[in-house]
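Inspection log for the structure reproduced underneath, given as C-alpha cells.
Every protein chain of the complex appears in place save one, which is left out.
== chain A ==
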Amino acid sequence: MDPASSAIQEPFDLIRLSLSERVFVKLRGDRELTGVLHAYDGHMNLILSDVEETIMIVEQPDGAPEGQNTVNVAKRKMEMLFVRGDGVILVSPPSRT
C-alpha cells in the first residue's frame, strides 16, 4: 500500500496533518491567506498565526473591453486570525515528503 495515501482516509486528515505547519488558504472574495495552522473544526473554522493576507482587487476601467482589467494586489499581515469556515474554498498544506 502506498504509505502516502494510507495516511489519509478522509479529507480532514489532510488538515490534521497540517497542524503547526504553514498552510495556504483560498477564500471567497479573491482573498488568499498563508499562515501557521493552530486549530480547525468541522466547519473549517481556522485559527492561523503569523498570517499574510493577499487581496486581489480587479478593476475594469469604464468602457474598457473585457480582458483589459487591471488587477491590484493588496497585502496585509496579522498576528493571529480566526477564519470563519464558510469563507474557505481551498486549503493546501505544505507538501508532504
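What we mean here is this: a contact is a pair of C-beta atoms (placed from the backbone, for glycine too) under 8 Å apart; a residue touches a chain by one contact, two chains touch by 3 or more; residues count from 1.
Please note the rule applied: contacts and distances are computed from a predicted model.
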Of the candidate names "Ribosomal RNA-processing protein 40", "Elongator complex protein 5", "U6 snRNA-associated Sm-like protein LSm6" or "Putative proteasome subunit alpha", which one corresponds to the UniProt protein name of the undepicted chain?
"U6 snRNA-associated Sm-like protein LSm6"
List the chain A residues touching the unshown chain?
5, 8-15, 24, 44, 85-86, 88-96
